[in-house]
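Worksheet: one structure, shown below.
Only one protein chain is missing; all other protein chains are in place.
This part shows chain A:
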């Protein structure tokens, strides 16, 4: 059986492309001149996720919830403290750099700031060739062809990053990620630094490339509108944990976690009549410090429904409807 047939078979039996189980990342916290170890902060605290072939999983949450750390762990830019990352039948969590390198062909990343992720001294041609050089391969697609795929012109190949607008630079970042024909692309806030009209172009481009190459995306963002536009399934993170996962339409129509509900009601709608009439849930206070997280449910300090049970016992993710899981003692929706 050749490789293509194997790939088709894998897609057919619907086994996930990426399966993350109980992922934990603790960072040491150091204080003072002597850099005395003062404890640990759990940036990611037991996250489990799956991404199927051709699927887009949206990962949303506010700053400090650990979503970017999840991206760095999956792409193994950081080493997890514990947990497993199954990708292409290997557990990436324990592999060293030499063993990881061939797997990186299938697992690429697009970053938030297109300029700081492109070498300013290199031409676009050199940047795109770099993807192959790192793998010890000869470029099998000319720079011009890669540029055409992301909507840029052949003439752009010999220019430097500073000659491009933010949207164009992000297209170059996407072209570099595609050069090795990956299966999964982790996009960490790929449109947050862009103007709205440029955001729309990049979201459309990501969708087109997915249709064309059967890519899977892990799309990390804080913008719920962008996440709805591109995702098939969505996971919501709060303070290091996933609090809810659901199909896109279910999540927006019937959010089950009080945090998801509050998050959706906080997004301003571009419609003055809806804005004047809608019910608003304004959460009190700020995100608690991950250095000293609340006992039990992490969200209880800002939750309207919280009681003794929430302080005593940390809720686990459980299925409450087809394709919807929630970590809450009192979900908005009951099974």
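In this section, a residue touches a chain if its C-beta (ideal position, glycine included) is under 8 Å from a C-beta of that chain, and two chains touch if they have at least 3 such contacts; residues count from 1.
We adopt the following convention: contacts and distances are computed from a predicted model.
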Options "NADH-quinone oxidoreductase subunit L", "ABC transporter domain-containing protein", "Sulfate transport system permease protein CysT" or "Lipid-transfer protein": UniProt name of the undisplayed chain: "ABC transporter domain-containing protein"
Per the touch definition above, residue among A:148, A:198 or A:311 touching the missing chain: A:198
Sole residue of A:229, A:301 or A:324 that reaches the chain not shown, by the stated touch rule: A:229
Per the touch definition above, residue among A:91, A:163, A:212 or A:271 touching the missing chain: A:271
Interface with the unshown chain - residue positions in chain A: 62-63, 151-152, 165, 167-168, 171, 195-201, 203-204, 207, 222-226, 228-229, 252, 262-275, 280, 282-283, 285-287
